[in-house]
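Apart from one protein chain that is not included, each protein chain of the complex appears where it belongs.
Let's turn to chain A:
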Amino acid sequence: MTINTLLVKEGCPQEQMACFRKMEKVIVAMQDPDMGMKMRNQRLLITVIPHAMTGHDIITWLIQKYCISEEEALHLGNLLVKYGYIYPLKEPRSLVLRRDESPYRFQTPYFWTSTQWPATELDYAIYLAKKNIRKQGELMEYEKERYSLLHKRINHTWDFVVMQAREQLRASKQRRKADRIVLECQEQAYWLINRPAVTCQRALGRNRVKSSNCLEGFLKHSEQYQNHDPIMQGCLPSNPWISDDAAHWTMNADVVPVPTRLRVERWSFSFMELLSDTMGRKEFMTYLEKEFSAENLCFWQACEEIRHGENSRISEKVNEIYKNFLAPGAARWVNIDSKTMYKTLEGIKRPHRFVMDDAQMHIYFLMKKDSYPRYLKSDLYKNMLAKAIVPQETKKSVFPFMRRQRHSSPSPAQAATQATEEDGRVKEAGQIAEIVSAQQRIRAVRKTL
C-alpha cells in the first residue's frame, strides 16, 4: 500500500529496488536473441537507427510471453517507459507507450534507474550546457529556468561545466551519426526521468480568487443560516435537548403532512438544499411533472444511485438508465448535448462507477439554472410556504424542576427491516395474485373449449 511513485535517488527504499529488478528481468527477456523481440532498423529522417522496435511489437510480445490481455500489456509497457527502461524515439518528451508504429529503443544499462548512479547537479548542468551549445533555443522553458538556476548555484565550477560540455560534444562528433543520435536519445531519456518537468508549476499556475470575494461568501452564508442555527437562535417549539420534548424532531421528520416554515424557506437557499430534503425533492418532482420535465430529476436520481450504490450492480443499473433515458426513442429521453451524449454512450460500453458523471452534471446544472428558479417563483412553492406552520414555543412548565418523560423512538434499523419485510410481503402477495389470475384464465379457456 505504500509504494512511492517519487523517484528519490538517495536512500532508494527496498520496495522500489524489488520493482526495478523485476523490470530488468523483463527487459533482459525482451532482448533475448531467440525468444526476445524482433528488432528492426528504424528510419528517423535520413539516418537509420539500428535495434529499434515498434510499440505494436512490444505489446504483442508482452501479450504472448505473459498471457495477459492487451490492456494489461499496454499498462505494463507504459510503466516500463515511465521508469526509463524503454524510450521513445519520435516524441521523446511524452513518456507513453503507443500501440502503433512509433519506434522505441532499450535504454543502456548504464542509465538504468536501479544503478542508483547519483544524478548530480554537475552532470545535469553539463547536459544542459551541451544542449545549449549544440543548438540555440533547443532548451525548453523549465530547462532554461533550471539552467539559469544552476548557473547561479554552481557558478564557481561553471568553466569546468562548459569545458566538459565542449569536450563531450567534440568526442561525439567523431562517432558515426547513428551512434551519436542513439547516445543523445539515451541521455535525453535519462534526464527526462531524473529531472521531470516539475508539477509545482501546476500549483503556481492555479486560478485563485481574491480574498475579498471569498470572505464575503462566509458572511453571506452565516447571515442566511443564522435563523436556522438552533444553538445560536434557539429553535421552535423548543430544543429537545433542553426541554426533553421531541416535538421538534417529529415536526421535522422526513415525511410530514405539513412542513415547518423554516424548512420550506431553506429550500430557497440553494438547489442542493432542496434536493437533499426528501419532502423538497418530492415537491420538486410534482412541479416538474406539471412542466413535463420530470425525466431530468429521475435521471439524476438514477445516476446518484450508480455513484453511491453497490459495485456489483453497476452494469445492470447503467443498462437500465440507457434503456429508459438515453436510447433513441426511449420512454423518458433526456436532453443532453451531443458531445456529452457521445462520450457517455462510448463509456457505457465499459461501464464503471463514474460513467454517467458528465451527463449527470449537465442535467443537474440544467435543472439548477432553469427549473429551480421557476419553481421558487411558482404557485406550488408559494402555497407551500403559506401553508407551512410556525410552531408555538412550548411554555415552560410551572415547576421547572419536574422533568418531562423522555420518549424513545423507533430505531432506523427497525424501520429499514420493516420496510424490507413489507416489500417482501407485497411481492409475495403480488405473485400469489398473479398465479390466481393465471389459474382463472386457464379455467375460462378450458370452459370455452
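By definition in this document, a contact is a pair of C-beta atoms (placed from the backbone, for glycine too) under 8 Å apart; a residue touches a chain by one contact, two chains touch by 3 or more; residues count from 1.
By our rule, contacts and distances are computed from a predicted model.
Note on the omitted subunit: UniProt lists it as "G protein subunit beta 5", one of the names in "Cytochrome c oxidase subunit 2", "G protein subunit beta 5", "WDR73 protein" or "Transporter".
Of the listed residues A:171, A:255 or A:413, the one in contact with the hidden chain in the full complex is A:413.
Residue A:252 is the one among A:188, A:252 or A:293 that touches the chain missing from this view. When the full complex is taken into account, the listed residue touching the unshown chain is A:211, out of A:69, A:136 or A:211.
Only one of A:171, A:231, A:331 or A:445 touches the chain withheld from this view, namely A:231. Panel shows chain A; residues 1-5, 9-10, 118-121, 149, 153, 156-157, 160, 198, 200, 203-204, 206, 208-219, 221-226, 228-232, 234-235, 239-243, 246, 248-249, 252, 271-272, 304, 307-312, 353-354, 357, 361, 364, 393, 396, 406-409, 411-417 of it touch the chain omitted from the view.
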